[in-house]
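Every protein chain of the complex appears in place save one, which is left out.
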Amino acid sequence: MAELNIAQALNGALDTALSADDRVVLLGEDIGRAGGVFRITDGLRERHGAQRVIDTPVAESGIVGAAFGMAVAGLRPVAEIQFLGFSYPAYDQVVNHVARIRNRTNHRFTAPMVVRIPFGGGIGAAEHHSESTEAVYAHVPGLKVVVPSTPRDARGLLLAAIEDPDPVIFLEPIRLYRAVKEDVPEIYYKTDIGPIRVERTGTDISLISWGAMMKETRQAATSLEQSGISVEVIDVRTLTPLDRDGIVASVSKTGRAVVVHEAPLTGGFGAEISATIAERCLYSLQAPVARVTGWDTIFPLKRSEHHYLPSVDRIVSAAERTLEE
Amino acid sequence: MAELNIAQALNGALDTALSADDRVVLLGEDIGRAGGVFRITDGLRERHGAQRVIDTPVAESGIVGAAFGMAVAGLRPVAEIQFLGFSYPAYDQVVNHVARIRNRTNHRFTAPMVVRIPFGGGIGAAEHHSESTEAVYAHVPGLKVVVPSTPRDARGLLLAAIEDPDPVIFLEPIRLYRAVKEDVPEIYYKTDIGPIRVERTGTDISLISWGAMMKETRQAATSLEQSGISVEVIDVRTLTPLDRDGIVASVSKTGRAVVVHEAPLTGGFGAEISATIAERCLYSLQAPVARVTGWDTIFPLKRSEHHYLPSVDRIVSAAERTLEE
Amino acid sequence: MFNLINPDGSVRDRLPVTLDEMKDLYAAMVEARAYDDKSMAMQRQGRLATYAPFRGQEAAQIGAGAALRPGDWVAATYRDAALNWMAGYPWRLLILGRTGDERGGQVPEDVYVLPPSITVGGHMIHAVGLAWAEKLKGSSRIALTSFGDGATSEGDFHEAMNFAAVYELPTVFLCQNNGFAISYPTVEQTRTETIAEKAEAYGMPGVRVDGNDVVAVMVAVKEAAQRARSGKGPSLVEALTYRIGPHTTADDPGRYRDEAEVTLWEEKDPLTRVRRLLERSGAWSLQWQQTLETQASQGIESAVAWAEAIPIPEPGTLFTRMYAEPTPPLLEQAGEATHG
Partner (left out) sequence: MFNLINPDGSVRDRLPVTLDEMKDLYAAMVEARAYDDKSMAMQRQGRLATYAPFRGQEAAQIGAGAALRPGDWVAATYRDAALNWMAGYPWRLLILGRTGDERGGQVPEDVYVLPPSITVGGHMIHAVGLAWAEKLKGSSRIALTSFGDGATSEGDFHEAMNFAAVYELPTVFLCQNNGFAISYPTVEQTRTETIAEKAEAYGMPGVRVDGNDVVAVMVAVKEAAQRARSGKGPSLVEALTYRIGPHTTADDPGRYRDEAEVTLWEEKDPLTRVRRLLERSGAWSLQWQQTLETQASQGIESAVAWAEAIPIPEPGTLFTRMYAEPTPPLLEQAGEATHG
């Protein structure tokens, strides 16, 4: 066990995977010498060689497309895209090739690969560095979309993603990279892709989120608990395949739900969760599901960021309104 | 007035726009000499010249990126992408540039342009020719996403899109291109981008859809009406900005809703509509909203297409279940 | 432009193939043409989905295929059935795929051919990744990617060429320049005279060969493959040829080209010139020709019969094809799909 933050847990997981399995290779911009823009691959090139921790030209489609070819030929590539806002040049490769090869070939060829992408705002970054467009990946059949929010899950889910026989989009919450530490086992362990994690159990209301917004969601839960409300906190962790049963079980019990995400409201993944709850828990729902999300705007630059990011207050108010009904 | 199908109405609208406004230019693969793979631009090169109806190399990012530059410099480009499945190489241009320029420059530069894209399955086409990924555009702030399903709307919405000061993704339902004819005024008229179209009014249940699935939705409505059910049929027409009020008004009245789309269930735009209804009509809802959608699979090839496409039967059954509750 | 056999069947130089090898190449082209003709006919009868004929491009594809070794990877396009077949993709599966059945993509275990790429350009980098994996594994397998002139306009062409060059990967880039990207002529797609010279922008050798000369193509691709196999990195081979048929069965070439141009190219037919060469060598007879054609058409017919006898996929297979194990949402949906 070691006390690690998410960045360290991810670095450790990659190190472990490279050591455990010869087929694992890492590729991406600046991941070698520089150790990645967030230092997630720090030291790995030194330890595992430039053949397996590969610096690439600035060409996202090339990175993902090459990783795809490697995966089809039996390797276990882990590609890094520097920010979610830079993943779109590779969107065609992801949607039209990576996600489809098993289907196209009736299992003959597969793409067991991971695309790691830091995402989310709140660090005062430049344009395109703050997006949360997980929904445009979660809508693509053939992918799995995974989002850890704790150091333990970061390690366990990343090792599971690398072992997964299908392609995984692995989204890393930038704002949490170095925000919290927890004990992370050093052994090789996997966290199942799929099931939600019930982080706190409660009976009055379910707060449901993922990624960096788990931070505000936890804070909101604590604040609500101080007013005597019993809050269930759910970290969705896997957007696809979505654990509908887990979410429905929670809301069937509490009768109320607030879904929180950073992405714009319209067409965000919260819509899927809200719709699922309403469709499946209509008769146990005691109030409409509330969505607390980013606005339908471009993620703003530093000076306006706080106007955009869903705040603890907004979550608490939404929960209170939900509880009043 | 002339009896036109959607393909003809679109061709006429482009012709009208080219005649009415010097700034309008068309660009895309095979739109000139060949008149487009669906012949939507047939005859326009002859009539308006190769300078304004431009055949381009096979390079979707280039097409959209060049159209963007043209729009910023004051033209009104209308780009064609041959199929929605080929739009992803341009996704970066759309999301990171087209949708953002007004915001980035606080209105100084804008991108008044249209990207026309045929979409949807059911014609036994090859891979990538049948997708309905409207949701990945509808989630992008800064765009408008428009989907006509009738010849009149096709003309009116396309002329409105070309005049719109903001970028419009204009999705054309392939399956309906030549399916129906109706009288289409030859004058220059616009259909508002935004409002839903209530195609039939009714009191028992709202069937909500867009694009090619309007066909099955209409058939389902007719079939339900034969059993004495009063059906309201809504053609959403504009996915963003979404006319939430229009949808809520309908379901507040009927108390029941079925949302129909061809795209996969998870993260489809139906989620946004279902969530909106449940969030805003919870107390008038007499049954859970039902979504009848494509499965969470790749759109299959010809032999399995009928297993995938939502059928009239599925819509009718979903409506019946909804009515039983 | 590198060529060896003239349209009249005379040769420029001593051919680096035996007469028997020459006959085999010819037989392969005859078989490929039988497949192409049959596919066109079937499509007209509504038995196949849209079909992209390769008539006129047989030499480019058979020549390239003949240059490969078992185990080499191939990532090619919707128009490359003959190449894919040479690399081991059975006709029956190609046909099954064209009837609109995903199982057509399930090539046998010892065949290393990706299913035909429908999107233009995206598959070139796959060959780069395949080659990269082989290089890292220390194998001597290479990857060949075939694509059209139109595909060289896509950004993915650039990225694939650059990656292959930068990492010195055993990749062969084969461009079949057939004069058009659907209706858009190659001469308008780019301002260079040739596609081959674009290789220089990647520090990679590029050669233009007569794509209607099966031996010239074979030799050029073999050289490129040899280079790749010996660790010297990628090359680009441009096979200059012509699409005699329409782009696909949905296309009307009358809109964008003159019949005269087609006639000109029909005179350079890749099969005819080899037949003339064999005639000159006394190695051709009408009887042999008829035998070849009969065998070819029997082979194709039985492949067609096999493919058409395959029952259409069960609805359930939609769900089981998506992941190694169907996910819970898919299991739920599969239930709905099969029980209503």
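To keep things simple, chains are lettered A, B and C as they appear, and every chain counts its residues starting from 1.
Throughout what follows, contacts are C-beta pairs under 8 Å (C-beta built on N, C-alpha and C of every residue); 3 or more make two chains touch, one makes a residue touch a chain.
For clarity, every value in this text was computed on a predicted model and none was experimentally measured.
Colleague: Quick one: say which of C:S139, C:T192, C:S230 or C:T263 touches the chain that got left out.
Modeller: C:T192
Colleague: Who touches the missing chain here, B:T41, B:S61, B:S149 or B:T322?
Modeller: Checking each option in B:T41, B:S61, B:S149 or B:T322, the one touching the absent chain turns out to be B:S61.
Colleague: Identify the residue among A:P89, A:G122, A:P173 or A:G202 that touches the chain left out of the display.
Modeller: A:P89
Colleague: Please identify which residue in B:T16, B:T41 or B:Q93 touches the non-displayed chain.
Modeller: B:Q93
Colleague: Go through subunit B and note every residue touching the omitted chain.
Modeller: Contact residues on subunit B toward the absent chain are 25, 51-52, 56-57, 59, 61-62, 65-75, 77, 89, 92-93, 96-97, 101-110, 141-142, 144, 165-166, 194, 240-245.
Colleague: Since one chain isn't shown, list which residues of subunit C touch it in the complete complex.
Modeller: That gives, for subunit C, the contact residues 153-159, 162, 165-166, 188-193, 197-198, 200-204.
Colleague: Mind listing the subunit A residues that contact the chain we can't see here?
Modeller: Those residues of subunit A that touch the unshown chain are 29-30, 32-35, 37, 55-62, 85-86, 89, 124-129, 265-266, 295-298, 300-305, 307-308, 317.
Simple rule for what comes next: only the chains that are shown with their structure count from here on.
Colleague: Please tell me the distance, in whole Å, between the geometric centres of subunit A and subunit C computed from their C-alpha atoms.
Modeller: The separation of the two C-alpha centroids amounts to 40 Å.
Colleague: Can you compute the centre-to-centre distance for subunit B and subunit C, using the mean CA position of each chain? Integer Å is fine.
Modeller: Each chain reduced to its C-alpha mean, subunit B and subunit C end up 36 Å apart.
Colleague: Provide the C-alpha centroid distance between subunit A and subunit B, rounded to the nearest whole angstrom.
Modeller: 30
Colleague: Two or more other chains touching the same residue: where does that happen in subunit A?
Modeller: 61, 89, 92, 96, 103-104, 141-142, 240, 242
Colleague: Note the residues in subunit C that touch 2 or more other chains, in rising order.
Modeller: 102, 119, 122, 155-156, 321-322, 327, 329-330, in rising order.
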